[in-house]
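Below you'll find the structure, written out as C-alpha cells, and then a few comments.
Some chains omitted; the rest stay in position.
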C-alpha cells in the first residue's frame, strides 16, 4: 500500500488524524472585516483577495496620537542596518525528491508560491541572495539598535505586510502589528511602500527569537514563509563556531495549494533537503529550534545532550509556536547523526535532517 | 447515552481539523457509571442528566476510614476565609459583539449557561459581585490556611460539585475530588449542601495556581466555567501593583450549545472583550497565564520580555492544561500592546486582548 497519505480521495483520511499530514488543515483568518477559512486548496487566494481590500487604517484615540522617539544605540553600541524586502517566490519543499533517511523517493510536486523576506544590499540596490524560507538571520549585541528597512515588494498579492520582532524592545511605532484603527505606520506597509523599524537590544534580549509578518493577513503569510530569526548576544561575546536557526513548521495544503502536507525544518522536508549541519569535534555549537506553526514540537538530536537554561540535562526539549529551544554544547561525538522532531508523525512526514561531525 | 466514543459508526466522530475553532469539539465524560460523549450541541444536557443520577458514595476501605485533622495556620499565619457558591449564570463571551483588534463585528449569539464559582459575603449573606468566569482569585501567604466555604447552588443542574485546588497542601478530606467509593465528603457536595475546605499554604505553595471542579461531572463543568485561581505569596511580600490571572481556554459548541467555538481569556473572546489590562511605567506587573482546556497554548505580550524561573529570557512561554506561566516585569514601555496566544488559530479565534501602558 503505497499512496499519497493526504490524497483527499483516500476515504481513510479527511477524518481525524493524529498524523498532522492530512489535507484538512484549516486556518481561520480575520482580514479587514472579513472572516476567511483557509481550509481547502484555493482558499488562500480568497484570503489574499480579502487582504487586498483592507484599507489603510487611520490611527485614532489618545493612545495612538502619542508620538515616540526613534531609539538610539547605547553608548558603545552600533546601529545594525538591514534592507529586507517582502516578496513571493517559487519554493520547492523537497528539491531532491528523495528522503535520505529512508533512502526512498518522495514523489509529487512540492513547489508552491511562498511569501518570504529577502535580504538586500544597502538601499535595496540588489538581492544579497535568493528569496528563501526562512528570511535572513539578523545579528546584534546588547546596546545595539537593529534597523530594518522593509520594502513591500508583494506587488502580485497586493496586500499590506509588516515585520513584528520578538525579544527586542521597541516602542509602538515599531511594533509592526496591524491592529485595526489603532494601527501605526509600521503596522501597515502597503505594496510598493517602505518602512524603517528600529528595535533596541536590551540585556533581556539576549537569545534567538523569531520575527514574522503581523499585518492584516499575518496568519496565512506566516504559514507560507514570512518569518525569520534574530540573534542578540551579550556585548563582545564570540559567535559560536557553528550556529543555526531551525524553524519547525508545517506547510499544509490549504496554504500551499499542494496535494499533501509537509513537516519542515526551514521550509524543507526530509533529510537531504532540510539543513545539513556540519561541525568538528571541539567546536562550540549553538542550534536554535523555533516553532512556527500551530503545533507543538520536540527537538531531538542523536548522540548529544545538553543543559537547558534550568540546568537540567535534556535531549528532546518541547517547542511551542514562536518559542525557542536553545541547544548549546561543545562538540565531542563524531559521526552522522539524525536530528528530528520527536513527535513521531512529524518526523515521519519530513521533519528530520542530518548533523555531520568530523 | 453510553457508547463507545470511538465507534467508527458514530457519525459524530472520525473527523477532525487543524483549526481548533470548529463546532464539533467532543469531550468524553465518565459520570457515575455512564460514559457520555459530549460531542454535539445538546449532549451537555445528557451529561448533566447522568451527573444528576450519581448517588452519594459511601467511603469504603481502610484508607478511607482514616480521619484527618483540620490544619491550623502556622504561628503568625492567618485563616483566610472565603464563601463561594457554585451557580449557573447566563454568560456572554463577546459582549461588545466586536473584535477591536481587527475592528470588525463578531456576529452571532455568544450567550450560554455557564457554571461558575461566585464570591459571597461572610456566611453566604449576599453576592460580592456578579457570577463570572473565572471565579474569584483567592489570596494568601505562606503560613496561612485558606478556608473555603463552598455552597452548591446548582439547583437547576442537580449534580454534586467540588473545589479541587492546585499548589496548596491539603489532606484527603480537603482534596475536593470525586473518586467513586473512595470519595470523602469534600468530593461530593450535592445541590443545596455546603462543605468547608481547609488548605495549607506551605513554602512550596508560592505562586499562582488554578482551582476547579473535580466532582462527578468535572470535565464538563470545568469546560463551561467552574474554575478560578489562588495566589500564595511569601510572608509579608508586597502585592505587585498590577496583578492579573489570565485563563487560556476554549468554549466549544458541545459544551456551550452555541454555533461556534471561541478561544478565550477568562471566558471572553476578542480584544475589547477579554481583560483590558492597564499599567503605568515603573509599576511591577505580574500576569499569570493558566491553561484551562485540552489544548496547549503560548502566551505572548507585545513590547515585553522577561526572565522565566530558569533565568532564560522569554516572551512566549508555553502553557499546558492547569499549568501556569508567570510573567513578571517592571513596566518600562508605554503604549497600546496586544497580548495573545501565539498558536495562530487560537489568536485568530478570539484569544487576544489589550494591555495599555501610560
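For the reader, a short list of remarks on this structure follows.
As written, the chain order gives the labels A and B, with residue 1 at the start of each chain.
The rule is short, and it goes like this: contacts are C-beta pairs under 8 Å (C-beta built on N, C-alpha and C of every residue); 3 or more make two chains touch, one makes a residue touch a chain.
Just so it is clear, the model here is predicted, and its values are computed rather than measured.
Each chain in view is the same protein; 2 are placed here, and the whole complex, as held in this structure file, contains 3 copies.
Note that in this section only the chains that are shown with their structure count from here on.
Taking each chain's centre as the mean of its C-alpha atoms, chain A lies 33 Å from chain B. On the chain B side of its complex with chain A, the touching residues are 13-21, 99-105, 271, 296-298, 300, 302-303, 305-318, 333-338, 342-345, 347-349, 356. Contact residues of chain A toward chain B in the complex are 14-17, 20, 22, 24-35, 37, 39, 57, 63-64, 66, 68, 164, 166-167, 169-172, 175, 177, 179-182, 204-207, 209, 216, 218-219, 222-223, 252, 293-294, 296, 308-311, 318, 320-323, 326.
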